[in-house]
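Remarks on the structure that follows.
Shown here is a partial selection of chains from the complex, left in place.
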Amino acid sequence: MHVAEVARALDLLGVFAFAVNGAFTAVEKTRVDIVGILALGIITALGGGIIRDLCIGSVPPAAFTDQYYLSIAAGGALIAFFVRRVPRLLHGSILVLDAVGLSVFAVSGAQKALAFGLHPAPAILLGAVTAVGGGTIRDVLIREIPSVLTSGLYAIPALVGATITVLTVAHDPRLAVWGAIAGAVACFLIRMLGLRYNVDAPTGIGRREPRG
Amino acid sequence: MHVAEVARALDLLGVFAFAVNGAFTAVEKTRVDIVGILALGIITALGGGIIRDLCIGSVPPAAFTDQYYLSIAAGGALIAFFVRRVPRLLHGSILVLDAVGLSVFAVSGAQKALAFGLHPAPAILLGAVTAVGGGTIRDVLIREIPSVLTSGLYAIPALVGATITVLTVAHDPRLAVWGAIAGAVACFLIRMLGLRYNVDAPTGIGRREPRG
């Protein structure tokens, strides 16, 4: 399977995961109408990738040229609109879904940055930006201090996943797919372990309650 | 009259309307000095178009290459600086002016996105982003929850106007001007009816008082 196809499939999975999660967070943290829910879901899902694409010169961003991105993001956000409240039983699933989005975005973001000729360090950074950028814009819009600034085990797994991806490609480009898988799995596991054992940097003033 | 000329004339009208409105909002909602008033007026007026231009690859954005944009935006903001308080009698005019800006930006934004080869759905979205983007950045800077997220009849008329514009062009490119007029009029009427009859999605926690 071609690397570009893997990256796209992963990206679309991440888009769905982040749209659902972003829209639910919006509903939970502030009172928004359907436009707000759709907008915040779509921004959470596509914001990080748009920043990455603008920075690497992939314009118009994939979010606007690949029709699947926008449709899947809107569909994911609509789920939150119709369900409104996450059932208690699904709280865990939402966090898992978010960890999936984080992992695939970190990896696919780093891969795309490399493909556009960026050096390893900026490619790793842009992988992490792809992963946390959308959620950060959402948090700014609903006036929360972005959780990425105050919760250590959110950005760090993204950076680890992007680093594994980039170093594998630097070592041998033919291993790109394996590097992506290893990077995504590492990111996912670190994030889940962080949630499970509550490994967290000190929380900020602006966070009234832990994210989970 | 050439479509590009219509788009530019509409855009400049919108720039003026949004600069005045943005600067007055800034004065009313927070204590800012002349730099703040100018900056917030200019950002409200040009922010949406700059986001659109970056996303479609029209770089440098029109706001920086067409000298009229910056001058008109600065001029509009200066009005708010010298007047400071909107006289009660003019409250309505400010809202009408804002609706004019919303309408022309939605239409001209969608047209420009189409002209740069974007598909219909992203072109409609970017039309709406052109219309609401500047005000959203202003609201973030002065720490208000962006009204577009909590006030349903602000983004919706922009989306309707952009949709009419895009569908008309898709049907027959020679009707572009008529599509633009129809789109702008529809957006304007929906926005004014929404204001008149107070058709509003539930207001958010962050909004202390209705915008009008």
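Going in written order, the chains are labelled A and B, and every chain counts its residues from 1.
Note that in this section a contact is a pair of C-beta atoms (placed from the backbone, for glycine too) under 8 Å apart; a residue touches a chain by one contact, two chains touch by 3 or more.
Bear in mind the structure is a predicted one, so any value in this text is a computation, not a measurement.
Peer 1: All chains share one sequence here; work out the copy total for the full complex from the 2 shown.
Peer 2: Identical chains making up the full complex: 3 copies.
Everything below uses one rule, namely that only the chains that are shown with their structure count from here on.
Peer 1: I'd like the angle of the rotation relating chain A and chain B after CA superposition, in degrees, nearest 5.
Peer 2: 120
Peer 1: Would you kindly tell me how far, in whole Å, the mean C-alpha position of chain B lies from that of chain A?
Peer 2: Those two chain centres are 29 Å apart.
Peer 1: Which stretch or stretches of chain A touch chain B in the complex?
Peer 2: Per the stated touch rule, the residues are 26, 30-36, 39-40, 50, 54, 59-61, 63-65, 67, 70-71, 140-143.
Peer 1: Spell out the part of chain B that touches chain A in their complex, as residue ranges.
Peer 2: The touching residues are 54-57, 59, 116, 118-119, 121-122, 125-126, 136, 140, 143, 145-146, 148-152, 154-156, 201-206.
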